[in-house]
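The structure is given below, and queries will be raised subsequently.
Only one protein chain is missing; all other protein chains are in place.
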Amino acid sequence: MATVWMNELSWVDYQARITSEQPPVFLPVGALEQHGPHLPLGTDGLLSAAVAADAAALVGGLVAPTLSYGYKSQPKCGGGQHFCGTTSVDAATLIGSVRDAVREFARHGLKRLVILNGHYENQWFLIEGIDLGLRDIGPQGTLEVMRLEYWDFMTESTLADVFPEGFPGFALEHAAVLETSMMLHYHPSLVRMDLLPEDVTPNFPPYEMYPIRTDWVPPSGVLSSARGSDAAKGSLLAREVAQRIAAAIRSGFKS
Amino acid sequence: MATVWMNELSWVDYQARITSEQPPVFLPVGALEQHGPHLPLGTDGLLSAAVAADAAALVGGLVAPTLSYGYKSQPKCGGGQHFCGTTSVDAATLIGSVRDAVREFARHGLKRLVILNGHYENQWFLIEGIDLGLRDIGPQGTLEVMRLEYWDFMTESTLADVFPEGFPGFALEHAAVLETSMMLHYHPSLVRMDLLPEDVTPNFPPYEMYPIRTDWVPPSGVLSSARGSDAAKGSLLAREVAQRIAAAIRSGFKS
Amino acid sequence: MATVWMNELSWVDYQARITSEQPPVFLPVGALEQHGPHLPLGTDGLLSAAVAADAAALVGGLVAPTLSYGYKSQPKCGGGQHFCGTTSVDAATLIGSVRDAVREFARHGLKRLVILNGHYENQWFLIEGIDLGLRDIGPQGTLEVMRLEYWDFMTESTLADVFPEGFPGFALEHAAVLETSMMLHYHPSLVRMDLLPEDVTPNFPPYEMYPIRTDWVPPSGVLSSARGSDAAKGSLLAREVAQRIAAAIRSGFKS
Amino acid sequence: MATVWMNELSWVDYQARITSEQPPVFLPVGALEQHGPHLPLGTDGLLSAAVAADAAALVGGLVAPTLSYGYKSQPKCGGGQHFCGTTSVDAATLIGSVRDAVREFARHGLKRLVILNGHYENQWFLIEGIDLGLRDIGPQGTLEVMRLEYWDFMTESTLADVFPEGFPGFALEHAAVLETSMMLHYHPSLVRMDLLPEDVTPNFPPYEMYPIRTDWVPPSGVLSSARGSDAAKGSLLAREVAQRIAAAIRSGFKS
Amino acid sequence: MATVWMNELSWVDYQARITSEQPPVFLPVGALEQHGPHLPLGTDGLLSAAVAADAAALVGGLVAPTLSYGYKSQPKCGGGQHFCGTTSVDAATLIGSVRDAVREFARHGLKRLVILNGHYENQWFLIEGIDLGLRDIGPQGTLEVMRLEYWDFMTESTLADVFPEGFPGFALEHAAVLETSMMLHYHPSLVRMDLLPEDVTPNFPPYEMYPIRTDWVPPSGVLSSARGSDAAKGSLLAREVAQRIAAAIRSGFKS
Partner (left out) sequence: MATVWMNELSWVDYQARITSEQPPVFLPVGALEQHGPHLPLGTDGLLSAAVAADAAALVGGLVAPTLSYGYKSQPKCGGGQHFCGTTSVDAATLIGSVRDAVREFARHGLKRLVILNGHYENQWFLIEGIDLGLRDIGPQGTLEVMRLEYWDFMTESTLADVFPEGFPGFALEHAAVLETSMMLHYHPSLVRMDLLPEDVTPNFPPYEMYPIRTDWVPPSGVLSSARGSDAAKGSLLAREVAQRIAAAIRSGFKS
């Protein structure tokens, strides 16, 4: 079976694929960011690449190398930039990385680019990068770009299964049940369930302060409990997400 | 009674205020963006300035001139950039505007800056602007910045009053009941309730496409019904928001 | 009578105007800058917006929201950046703001954009912003941009009336008779004639020093006497400027 | 045995390592670039990460996620930007990625950062990124950065073994014996020795032309023969490079 | 006698001068811009360097290499960008060139930098470059920068001698009597008095249009008559300017 990883193809094989099949190409975007004591720093990149690979396999797509460094972590969604190990980029860098990618894939003759985001803070800089990349290409360009956060493809019904006591919402889902379960599915050896911190629910006010109030954030970096995570839930989520992304790709592009 | 508008003060009066009272200064950030046939293009800037003025009056603060041009409108939150009249800025411009403001207010000796956002798409570029501004100032700086979207200060209880049939969520609240009611409270002459479009609920998929799918967006630009808007609701919301922002300012800053 | 303020129009009304009448749109550009003890910090933005509104009324034009933050104040024309309250932007920010505006108004299908400047220091960054905006649009674009400083529309004859003892020249006219008189005409409640400082005429050498020599600048920030300012002079100036700008617009554009 | 991959560590473990051992952290930098019909597009990133991992294992270091997109391919060293599949970034993007990384690792308290380059075209943009990152940190910073191209650690003696008929020099060593042998050592399944193109030696003049002269470059993208490549040579080279880099790290840093 | 040209000194001699004498260093800034049929494209750079050399000789200063490319030519002061041969830079480039120079001369330990401008359009971008360079250096820096346009050192009395029928003002003095006379003094072989165009006085309105109205500008590019230029006038002007700049340097710096 052919690889989905673009960087493992020779340019000759890649060109043949682009010419004959017009595969969608996925660009996973992650982060290097604290995810508590039980998940690795690379969680967002690992999950976005894994989801992209699963979806690519379903639609005959390819996965380009992950953008592994994401936008600066914010207290309410990722804990904040004060954690050791969190390694982030300025807006201009992330915007430029995406802008360049859009311009280059258009040069290849690609028709369908899927920017698959796994780090909440990245979203708006991806939007700007895509907009500027398409501006560079000009109105004659034929590349279409789909942008998505993979968790938006989880259905309410599945979330109800995963959270029998009620889904607390995506707001504090950092290093919590969804990410931990999916990591247990995809990369079980990188998860340390024995190191789950005490449950502490931060009580964020409806505003933000800069410089960041580090005392608002639990010292562990975990914003919501990961208790109850397991590989079966991860598998359920991963399968649903990949299948629904595949469906979106089949129907969402014009070409 | 003293004005809250910074641009109406002489520098001598401003300096006296900064020296003696250390007032919080509000920087409202809006947009020039379609808001359906019944609301004006300047809605986001008008509301953020009005809310800022009300909150400033409660805490002895000042309101700096509004940043009137916001980040590019997106289909799911503002209808998209294809509407005539929507006039937006690139990320770099908005980031620069905020960065410069942070650096300048710090030079004034200000201790408390409140960046009050009224346009959903602005949020992450404000964050970057604040971060870079504080980086410019350096670790010795004494300016603290509060950043907020004003609608996050509406309580569930008030939203329940405003939406007796259930609050549909902030997701599609563009040119809908909240904004329309607040405009009827603050700027009734600018609202044309007789021009409310037919209710059409767009059915957005969990991803976005670029170039933008203009056919996903109702031709009116309204994403959710504004029916039921009235000035009383606007007054209720405006009062609550101003009071709760004032409370946040009293307790949220270190200085 | 229809409003001239673009931000008070709905997008539907704006589009109808653009389509049917091709009105000129004015973009006022000001500053938040010390103007002595007798004039407010927002003088430049207030005056450029007021002049734009008067001229727009004469030609059926519209006025877009003011760019309220200008380029850094220089000692010889605005007193310098050391004054508390002066709140300025870097060149890149002002250039970007204008570039984005040019690109957006071109997208609307506008044919005539008038960038009306009220802060001397802005001029060259407006030029660069216009140039880059037109570069973005490309040679096929049909938008023409007029750029002007409003005081250049005062005739010698009127200046002779306003200054019976001889017009001292625009060089030191910061917070002096012209601006003060026009503020007395447009915003009398914001002028404090009782606080006019002692007349001190700075004696600038034919070069500039950086870091700025704050001792070259009168502590009041006033570079030339405002004595003799009155609303009648302001009215005379305002009327002449608006009428002559209107005439320029009628004859100056190709379309 | 502990992992060398930083993205597989939790932030807690990473912080513990930084605090107790001050490990060197490697940042591999590659490219997504044509490497002939026999090597994959990701060759430069795969090799720089593999070499980094080997060297890290020898010195107790860690390897951060690879920067997988490199500077634009040039005809004489990488074939040129006209190849389908080559996916490159602008100078500003690569400079920004490195600048941000330097600033972030310094924030972690890291003392030794090793930027290990595997794509010839990247070199000068890495230098600028490091310089600007160190400028951001300021003269009080304690982070030292080592920058290297891994092939510079091959000794003449080993090159003489690998090229019994004489080492032709690094100039045209793109997708040739060194890279192919090292890929056969590290990633044999990604090498297609059966697809080696006919040997064609391009005859480049001592200047470059832009737009690029695509006819100067062999259609295969291979600039020099890969014939004679084998895994044993790759192993020899890989071992030498890793050991000599390890030695450099032990002696080259001040701390 | 020692050279004034910095680029002719070895670094050892330059360092010795900086250490022992703290000479002022001049940075001339010119343009490559049409100057009518009788003056060369490099006039602004040639004159700013010549004036700098004369002034440097008087104060024991040095002259750094000229920035030979200036900001984009404008119709009212330089004819406009539509002339063949005019070769200009974007604002960001000129700002960057000056910013970098300020930062580098500060690193040398220089105390007195004189940025001597010979192209009207450059002025505000020099200001921004100096401001950003000093921001880079930080408040502890000891470099002072003087910025000047050389023509501002011409006295009214000398201008009265040069223009016996009255000085028409600097406004249209592009390729006219002042520049032509000074070129006849400094570089007579580059002046073609036999090619002076017919006198045509453009009649510019008090606004500017973009794209540029090329029909406003005389086809020769000359905005005002150069008739009456001669080397004696040039010598008079050159001597006065150099002496008065020298005096300014002696008294204008703090150190």
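Lettered A, B, C, D and E in written order, each chain numbered from 1.
We adopt the following convention: a contact is a pair of C-beta atoms (placed from the backbone, for glycine too) under 8 Å apart; a residue touches a chain by one contact, two chains touch by 3 or more.
Since the structure is predicted, the reported quantities are computational estimates derived from the model, not experimental observations.
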Write down which of D:L41, D:V145, D:L223 or D:A242 is the residue touching the left-out chain. D:V145
From the list D:V4, D:L39, D:L110 or D:I130, which touches the chain that is not on show? D:I130
In the whole complex, not just what's shown, which of E:A92, E:L172 or E:A231 touches the removed chain? E:A92
The one of E:F26, E:F83 or E:F125 in touch with the missing chain is E:F83
Touching residues (missing chain, whole complex) on chain E: 5-12, 14-15, 18, 32, 34-42, 45-46, 64-69, 81, 83-90, 92-93, 96-97, 99-101, 104-105, 107-109, 190, 192, 195, 221
Would you write out the residues of chain D that touch the absent chain, in ascending order? 71-72, 74, 90-92, 95, 121, 123-125, 127-128, 130-132, 134, 144-148, 152-153, 205-211, 244-245, 248, 252-253
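Note that in this section only the chains that are shown with their structure count from here on.
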So what's the Cα centroid distance for chain B and chain C, whole Å? 26
For chain B, which residues are shared contacts with two or more other chains? 90, 92
If I apply the definition of touch given earlier, which pairs of chains qualify? A-B, A-D, B-C, C-E
